[in-house]
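Up next is chain A:
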Amino acid sequence: MSGLPNPLHWLHAAVVVLMVIGLYVVVARGNLIKKLVGLGVFQTSVYLLYIAPGKVFGGSAPIIAEGITVYSNPLPHVLILTAIVVGIATLALGLALVVRIHEEYGTIEEDEILDRDGPA
Partner candidate 1 sequence: MIDALIYGALILLLIATAIGMARTRSLFAVVALGGIYSFLMALALLVLDAVDVSMTEASVGAGISTVLLLGTLYLTRLHETLPIRLSPAPLAMSVITGLALLYGVVHLPPFGDPSTPMHRHVAPRYLEDVVRETGVPNAVTAVLASYRGYDTLGETTVIFTAGIGVLLLLRRRRRQPSDGKDKAGR
Partner candidate 2 sequence: MSLIVDTASWLLILAGGFFCIAGAFGILRFPDLYTRMHAAGVLDPFGVSLILAGLMLQAGLTLVTVKLAILILFLGLTSPVACHALGRAARHRRLKPLLAAKEDR
């Protein structure tokens, strides 16, 4: 790897760190609610990774007004707006599944669920 030449690249790199934390929580923690929270962290880091390159120095929010010439890119905003909606839908459905799993198994820990399923 050639290293990060421009200090402004570090802003993107920091978002990757956020993503790694989210991924780690999803994979490593056994609690289903914690997993969903980690999924949320992962999702929001993706939002930043999309929107950060759309920012233009000296630019303004993409709402056309008199006397403003430079706007940030509106396209990532549209995509991420949809992604947030899908994100909250995922969260709600996932939490509903967690509730049902807890009712059936009496636990929301992954390994305990697997234990209960194992012998049967």
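Rule of thumb we're sticking to: a residue touches a chain if its C-beta (ideal position, glycine included) is under 8 Å from a C-beta of that chain, and two chains touch if they have at least 3 such contacts; residues count from 1.
Candidate selection criterion: all candidates are chains of the complex that A comes from, given by their letters.
Treat the numbers as computed from the prediction; the structure is a model and nothing was measured.
Q: Among 1 or 2, which touches chain A when you look at the whole complex?
A: 1
Q: Taking the complex as given, what residues does chain A use to touch candidate 1?
A: That would be residues 1-6, 8-25, 27-31, 33-34, 37-38, 40-41, 44, 47-48, 51-65, 70-78, 80-82, 84-93, 95-100, 102-109, 112 of chain A.
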